[in-house]
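One structure below.
A protein chain is absent from this complex, but the other protein chains hold their places.
Up next is subunit A:
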Amino acid sequence: MHEQHPRTLPVQYSDIEFENNAQRLPLVLCLDTSSSMNGRPIDTLNEALDSWTHELQHDVGLSYSVEVAVITFGGHGVRAWQGPNPLQPDTRVSPFVPAHAFRAPRFTASGVTLLTEALELAMQIVAARKTELRAAGLQYYRPQICLVTDGLPTDGTGHYTESWRRVVPVLGDEQLARRFRLYAIGVGGITDQGEAVLRELAPKFNARLQGFPFKELLQMMSASASAEQKGAGDEVFEKIFSQFRTQRPAWES
């Protein structure tokens, strides 16, 4: 893994050695890659992820702090990615990659919408990463999970399932305990019913957006990461999210 750091120390201090001990900010992108995303939507997602990766790597305040993990739910069921590489199910390898070393996967769209299982995996990898960071003596910020879907949760045969209801109390407890922030975003042609599911999953940070504004969505995640680093209060996150919901890039101001 790439671990080179920017080297811009004045000559008087050029002999200082540093550890790679920046406070970590785990960020999970939990993305719908089911068949309904085929065509332009998945292309847009791939392009946006590429571009965001580039921006993140050039943000010196985030690039050594943010750690990105990707989970997809689609053609291969629920899958975790370590950068561009899909991980085997039940692997003990962590999918988190420091932002400065992250390379975006290239997705294709197919299959069903195992949203519930994807969220369960997201919670599991966040808890495991916290354990690793604590064991390494590293401090961390509150993790962020960003769920993006254009449809309704299904079972393995592609039929709507109510199984998502089983994670609602768990997510409620976890968010109340401030274990992570969950953002649930509906895109494309998501229905009223799909939107209602997202509202239940993430009562505070849910949105239904026109089209596939993945670029803005990922920029919102970066803005939230910066706010987390500054120790911002909940009202700041709510403001950032509210501006995102109305699809105005006002956080840039």
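One rule holds for everything that comes next: a residue touches a chain if its C-beta (ideal position, glycine included) is under 8 Å from a C-beta of that chain, and two chains touch if they have at least 3 such contacts; residues count from 1.
Basically, contacts and distances are computed from a predicted model.
Q: Of the options "Acyl-CoA dehydrogenase", "ABC transporter permease", "Multicomponent Na+:H+ antiporter subunit B" or "PPM-type phosphatase domain-containing protein", which is the UniProt protein name for the chain that has been left out of view?
A: Its record in UniProt gives the absent chain the protein name "PPM-type phosphatase domain-containing protein".
Q: If the hidden chain were put back, which of A:Ala101, A:Leu138, A:Val168 or A:Ala196 would touch it?
A: A:Leu138
Q: In the whole complex, what residues of subunit A lie against the chain that is missing from view?
A: Residues of subunit A in touch with the missing chain: 5-10, 12-13, 15-19, 21-23, 60-65, 100, 136-142, 178, 226, 228-233, 236.
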